[in-house]
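Notes for the one structure printed next.
The complex appears here without one of its protein chains, the remainder shown in place.
What follows is subunit A.
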């Protein structure tokens, strides 16, 4: 469904963030993208929906090359890709409901969105999603009144209400505590399974990635250093991605008996 061909990004400073990346993500696959800071994970994700302009190469979504689209069609292509951010990136001074509905901005005209007159179907969907992530009671709260985990759930709703084919997830758990991190990862993966969504998840926490995803891609200095099942992440592989370190503790299989009660049902 998504195919990257020879994707390259060179920043103005001369830093080569991505070097000739080829990658294919089939429909419904949840993929984790791991790698050290500065390996180009964020750049890769942002090149797909062109928040960062790729220098060369192709980004094919169902056969359309997004890297070549002019601004109108690009906006329509962006509607197909929901994005979830590290620091949630909610508009802090708007309410939860406004934040969720802002996911529909690609579908409504300026005045409709400016005066907040969204289609009833969109409003219904927003309430359904908030209910799904357990935040129905928060709909009228301002976004900055919520806790980190709650904000990230709002971020997830905003991405899902776009009705995307693909989720681009940039460090969804980096600012959350371990328990909330697991809940959020579980929620994202469950929702992807429910809707048959593909996802690319940038993540620092290797153990967390191994628990939840079916495929891991390791990025090192802008190149793919590993591509395979989570079981394939041996100490040698992790060393090739991150450099020398004692990896035994990281890849130890932790089966925690405690089932999160709060995890969104």
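Heads up, the rule we're going with is that contacts are C-beta pairs under 8 Å (C-beta built on N, C-alpha and C of every residue); 3 or more make two chains touch, one makes a residue touch a chain; residues count from 1.
Assume contacts and distances are computed from a predicted model.
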item	value
Omitted chain, identified by the protein name its UniProt record gives, among "Phosphonate transport system permease protein", "4Fe-4S dicluster domain-containing protein", "Ferredoxin--NADP reductase" or "NADH-quinone oxidoreductase subunit D"	"Phosphonate transport system permease protein"
Among A:7, A:23, A:81 or A:224, the residue in touch with the chain that has been omitted	A:81
Contacting the left-out chain in the complete assembly, out of A:16, A:113 or A:250	A:113
Residue, one of A:162, A:180 or A:210, that touches the chain absent here	A:162
Options A:1, A:94 or A:139, residue touching the unrepresented chain	A:94
Interface with the undisplayed chain - residues on subunit A	49, 51, 75-79, 81-83, 85-87, 89-94, 102-107, 110, 113-114, 155, 158, 162, 168
